[in-house]
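A short worksheet on the structure shown next.
Here's a slice of the assembly, chains where they normally sit.
Going by the order they are written in, the chains are A and B; count residues from 1 in each one.
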Amino acid sequence: MELGMIGLGKMGANMAQRLVRGGHDVVGFDPKPEARSLVEGFGAKSAASLEELVDKLPAPRAVWMMVPAGEITGGTVDALMKLLSPGDTIIDGGNSNYKHTLERAKAVADKGLHYVDCGTSGGVWGLAEGYSMMVGGEKDAVERLRPIFETLAPGKDQGWGHVGPVGSGHYTKMVHNGIEYGLMQAYAEGFSILGHKQEFGLDLHQVAEIWRYGSVVRSWLLDLTADALDKNPTMDGIAPFVPDSGEGRWTVAEAIDLDVPAPVITQSLIARLRSRDGESFADRLLSAMRNEFGGHAMKKE
Amino acid sequence: MELGMIGLGKMGANMAQRLVRGGHDVVGFDPKPEARSLVEGFGAKSAASLEELVDKLPAPRAVWMMVPAGEITGGTVDALMKLLSPGDTIIDGGNSNYKHTLERAKAVADKGLHYVDCGTSGGVWGLAEGYSMMVGGEKDAVERLRPIFETLAPGKDQGWGHVGPVGSGHYTKMVHNGIEYGLMQAYAEGFSILGHKQEFGLDLHQVAEIWRYGSVVRSWLLDLTADALDKNPTMDGIAPFVPDSGEGRWTVAEAIDLDVPAPVITQSLIARLRSRDGESFADRLLSAMRNEFGGHAMKKE
């Protein structure tokens, strides 16, 4: 089928390519000319503006946004609301906060447009292996997009599903990422313990490779960890600085809102915050407190 | 090659069977006659006592213990030390504390015996899929056992390895289990959040199935979680009571001994402790404290 793809970065371009390979007609838009050239190179059409993109698609249109969550997604929805016609569908494939999705879906519905939220996992590997997609929206709107999902997914009926009403796709992806934080932190802690046990002289890459087959902790993240440990066993030159991009903290907030105890997901977020807090006022104050009551020497900077 | 297998429970019997299928001669010992009959049924020999087991094996012997960690393993080693001859090898395939392993290896070496520790992962699935094995011990002792490891593992050179000196196999398995606790808790928290978001009416089994293909959180534990959610989506009739069998708490102790911060593995252990602490004196006291300073009503039992 025909699909407009807005945002031809790392994710959007790969998705466009997977769709073209699967026989779909894709019109891609990105403000950067080189991004447009890229997708033309593998057989997609391109548009130099949202207007042009909309013009090049037959009604009822399906337009997939693969742009940064937040203001850019919001602005794109606002622009599309002026350009699209009743019956057209906007898909947000990014990591939007589900609360924003609910607001946008409502605004869009008032114009007679459909809104579908698709939580998309798979990262840079999706082109080759397919994307895992959690889809929210009205049943009919999602069904019309079935050919797209079947091509993007790892298998026709594998790795994607219509999980519930609009918002539920991004919600599910948010929690997916919260879990991801927890899994990553568990592996990172485990390998750190192994690496600090100097008398055993363990080869962390070897251990990761062993665990990849037959162990209870085998996973795709472990496959990647093994690869990272192969490339750089001592993590030399990599700063101990771990960003977080939003979904983790939203998951923590959601858990608290729902009164669900989530100590591990929460601690994995806090560990990331701590990785970026080199100053640590709290630790300085603790040092000063120890000095106050026990006369313990404070380490100087 | 020829191997004695001591302990023909869930794990030991399956391992014996996988070895017989792979062409090895296995003599199995278990105090329970029905366990011995079971392994005879698939072609292993059996022995009614440790003495008989030792008699039935040609020197230099290889004897694999697959018995509960702690006193039973310790007692078995003591008994074997009296029965075996210099040059024989004892393998501990269970979840022994690596500190005990170091002590036993030393005692055994004084008798001219070899000691190999094999951290074994795979659970009830090992028979079909192979076992992940982290092996510690002297190089020669481990090499002599190579045919055994190649058969038990998922692939000849996959899923097992000689990771270091004696003790390092159990150490690596201990940390493996610590990671396992963290991974499990991350999934459990995530699905709990999803299930509590009632307005989306999510089908947790469906979500798990979607994630199994192409998502960043795909793993073997997720495959099992999907299966559990398929069988019993609401977890009806299952008590919220989670045992821990030792390796998790040893991992936490080890992290602290090494000054390695491991908040997620630690919290996953604490969550299990909490699941079994229905009385929660701490929570009662908190309720009483709130009443003291704020006059807040205490919920009665």
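Just so we're on the same page, a residue touches a chain if its C-beta (ideal position, glycine included) is under 8 Å from a C-beta of that chain, and two chains touch if they have at least 3 such contacts.
Fair warning: this is a prediction, and the values are worked out from it, not measured in the lab.
**Student:** If you can see 2 copies, how many does the complete assembly in this structure contain?
**Tutor:** 4
Simple rule for what comes next: only the chains that are shown with their structure count from here on.
**Student:** Using mean C-alpha positions as chain centres, tell me how far chain A is from chain B in Å, no decimals.
**Tutor:** Distance between chain centres: 33 Å.
**Student:** For chain A, which residues count as touching chain B in their complex?
**Tutor:** 121-123, 126, 129-134, 136, 153-155, 158-161, 163-165, 167-168, 171-172, 175-183, 185-187, 189-190, 192-194, 196-197, 200-203, 206-207, 209-222, 251, 254-255, 258-265, 267-268, 270-271
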